[in-house]
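The complex appears here without one of its protein chains, the remainder shown in place.
Labels run A and B following the written order; every chain starts at residue 1.
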Amino acid sequence: MKPKPGHTKVFWFFFSKKNKTEASSFVPGALGAVLFALVALCAIAAPVIAPYKPTTIELRQRLMPPAWEAAGSSRHLLGTDNVGRDLFSRIVWGARISLSVGLAAAFLGAVIGSALGLCAGYFGGAVDTVISWLIEVQLAFPFTLFAIFLLAAFGGGFLPVVCVLALATWVNYARVVRGQALSLRSQDFILAAQSVGVGPARLLRRYLLPSVLPSIVVVGSFSAAQAILTEAALSFLGVGVDPTIPSWGAMLNLGRNYVQSAWWMAIFPGIAIAMTVLGVNLLGDWLGARLDPRAR
Amino acid sequence: MTAPLLNIQGLTIDFGDTRAVDDISFALHEGEAVGIVGESGSGKSATILAALRLHPAGTTITARALSFRGQDIGALSDSALRDLRGGGMAMIFQDPLTALNPLMRIGNQVAEVLIRHRGFAKRAAHVQALRLLAQVGIAEPELRARQYPHEFSGGMRQRVMIAQALAGDPALLIADEPTTALDPTVQAEIVRVITSLRRERGMGLIWVTHDLALMAGIVDRVLVMKSGRIVEDAAVDDLYRAPRHPYTRALLTARPGMTAP
Partner (left out) sequence: MRRCLRALAVLLGVSLATFAVGHATGDPVALLVSPSASQAARAQMRSHLGLDRPLLRQYLTFLGHAVQGDFGQSFIYRQSVFSLVMARLPATLLLAGTAFAIALLIGIPLGVLAAARGGAAAAALQVFSMVGLAIPSFWLGLMLVLVFAVELRLLPVDGFGGTALILPSITLSLQSIARLGRLVMSGMTQALRADYIRTARAKGLSEARIVWVHALRNVLVPVVTMAGLELGDLISSAVVVEVVFAWPGIGRLAVTALGERDFPLLQGTVFMAGLGFVLINLAVDTLCTRIDPRMRRR
């Protein structure tokens, strides 16, 4: 005899085909899905798609323009960089870093942020005050500066960068989840569960969590986009993940020195970043439109 | 024979597939007061909104005649329409809290009508606005004019709406359920303000309501609407004494004690 109305209700909305999306939000959503799929494909199938290894240096081929230019060749679709590495391959491989960091950071941020947000909203009182204070302190820092500061202390690398990015995004989750938890905690199905003696841990996990899950997913997509952009910025500044694997931001940093002579080095990685972020944002918008108003 | 103040003939209003108003006709003469009574969905609000072309987007309006003092309302240019709104016909809405701009001082909201329609300069408009506020029974107008709508009670807000409507010196005042959202004691006050000011200025009046009993003492004539049609159009006394349509009878008996004045 377990009351679980909130639980099933939410998943039905999430996967229900009855909620038809209008054409106006379908097209951008589809575009987002296509863009994201493209990037994901590059990330997953990089060894297959990329014609060259990203680190292969061919000094005789250095600074070749893209294939459609006069001096270009079809062997290097987007040209080569200053040490002859194939730009197209490096961009394809770069998708791995952007996506893995972005998704890992969004996920970690989701876990931390949602947990704190739920506790703040559900327990209220001192817990809420402390967590809200943490949120405000976090927001008081100009983030890029703080990220540099942290990474200067802890060094670069995958885990520190992911942690720092998670630090950037947890606040988004916490605020949204806290608000929802605050309004949900006085709803009937929660009160019913409490009256039969369901403990707080179980309540949070089995009752509140499923109800806030759609919001978490939506915030998640925007946080992933934010994380991807920030990772690119950090790589650009030299505190990225790993100097040996190509990251789009680091490629832009390199391309910066060759803006006048080899414009392709600076343009294409940026386009890759923009496409990825756009795709994720469009997907997030579509998810938001699909999940939010009907869930009330 | 002078043209009627407001002439509506064969008016039909459609919201998409639904027909809100179905071929209704009536005319209002200078200085005449008419009540339009009906329940929600009867089409009464749609009718008066159409008169000022304030209908929501997606509405189709057709009419054989829709005119103000002989001028075709449908054919008016945008600027002529703006002259008509507030200057020829003015409207008071049901919920004064949402109908007034919450972030603008009351005095300004009244004054801008004076500036727009009566050509007052800013300073003079504010002085006149104070006079109008006093006329509708707001005490301490100098203080009140500098306040915002949320600082007023419901009844006072409605008085402000009336002042605003009168500022343009209109020939016709249209009131869309002005007392429905108010307490009964305040209702009587607002009724008094509207009726006395109307008589003073010789304005025409259209009072839309769902409360038939309210119309006694306010209007000369009553139109009863049901499902988009006018089912009865009679002088107020005749209506109460001998209602012809069963629906009117139903409305009357729903309020015991009002059948025999």
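What we mean here is this: contacts are C-beta pairs under 8 Å (C-beta built on N, C-alpha and C of every residue); 3 or more make two chains touch, one makes a residue touch a chain.
Here the structure is a predicted model, which is why all the values come from computation and not from measurement.
Considering the intact complex, the chain excluded from display touches A, B.
Among A:190, A:224 or A:239, the one in contact with the hidden chain is A:239. Residue B:113 is the one among B:113, B:133, B:171 or B:236 that touches the chain missing from this view. Only one residue from B:104, B:235 or B:250 touches the chain missing from this view: B:104. Here one chain is not drawn; of B:6, B:52, B:73 or B:224, the residue touching it is B:52. Remark: the residues of chain B touching the chain excluded from display are 52, 54, 81-87, 90-91, 93, 95, 98-104, 112-113, 116-117, 148, 150, 161, 164, 168. Touching the omitted chain from chain A are residues 28, 133-134, 136-137, 140-146, 148-154, 225, 229, 232-233, 236-239, 249, 252, 255-256, 259-260, 263, 266-267, 269-270, 273-278, 281-282, 285.
Convention: only the chains that are shown with their structure count from here on.
In this assembly, the C-alpha centroid of chain A lies 55 Å from the C-alpha centroid of chain B.
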